[in-house]
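With one protein chain held back, the other chains of the complex are shown just where they sit.
The block that comes next holds chain A.
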Amino acid sequence: MSAPSRYATRTAPRRARRALALGPGLAVLCAVLAVVAFLSVTQGSRSIGLSDVLRALGSLDNDGSITSTVTLELRVPRTLLGILVGAALGVAGAILQGVTRNPLADAGIMGINSGAAAFVVFAITVLGVRGVGVYVWFAFIGAAGALVLVYAIASLGREGATPVKLALAGAAVTAGLASVTTGIVMTNVDALNELRFWQVGSLAGRYAPILVGVAPFLLVALAVSMFFGRALNGLALGEDVARGLGQHVTRTRAAAFAVVAVLAGAATAACGPIVFVGLVVPHLARFICGPDYRWILPYSMLLAPIVLLLADVVGRVVAAPDELQVGVVLGVVGAPAFVAIVRYARLSEV
């Protein structure tokens, strides 16, 4: 009797301490996100006085001035979109890494973005579809299809879907879909114009209508995703252990992939393929929280929009009066981070 209780007394305070620190940590991240959002509304490629921004925000009514128009019609929707898309990409990356036990999984590497893009192009050219409200459905289908395909290919063979096989299958599917997309676009100038959206992820030029188009999907999927923590913790121990713990592994995976398809599909529909956020942020979250997905998920949800908005603000400020797309800024930061993860991450720990 004494041994188990001693075990309990040794571990319980540690757990409690971590939870104690992580809870307020979320509040701190919320505050940081608020600050970054404020930066995103006040800073941009046009220099606008703080008082003008505050006046516009205070009245919430566009008085027709350029400062008011830029603040309310460009920056506010852009910031909200950045928060939503960032959260979606961060959470999608965390879930993917958990469910595949692959530290290199993200929506870009797993073929999801290219699947979404390919289907959007298909919708534009073959079905004559216009407008993000409709794209979003095709982005979902494409994202889900690519994900299923990648997983199916990686599952072939004896060991099943190992991290390396998933990464390879993802690369193969991405390449295949990219050539399909190129093939379609080559024959259609309209599609080429629309595809420019997809080439590099960007928050620019897509404002209120896009926000309205994707927000419902993202909000619901984000809420649902927060319940995946326990299941992902189980999967992280390996399929057999998870089964032993009474989890229905296949059902968990299917549900998780469905959520990821919605998150990544809607984010891609809105902003084009933005990579690296979904890859790097979950690692950052894991570094802070340890291996518990019940914390990794909310931390990823808050950290990712912070990273995305900061990158967007940097891209707007450094290049004024032009803008750098957020995808470019993230690529500059994300590529070294990716290399660092590949080289130093203890892959088995995910």
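Everything that follows uses one rule, which is that contacts are C-beta pairs under 8 Å (C-beta built on N, C-alpha and C of every residue); 3 or more make two chains touch, one makes a residue touch a chain; residues count from 1.
One rule holds for everything that comes next: contacts and distances are computed from a predicted model.
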Name under which UniProt lists the unshown chain, selected from "histidine kinase", "N-acetylglucosamine transport system permease protein", "ABC transporter substrate-binding protein" or "Radical SAM/Cys-rich domain protein": "ABC transporter substrate-binding protein"
Hidden-chain contact residue, picked from the options A:D52, A:E73 or A:E239: A:E73
Interface with the undisplayed chain - residues on chain A: 44-46, 66, 69-70, 73-75, 185-187, 189, 192, 196-197, 199-200, 202, 204-207, 316, 320-323, 325, 328
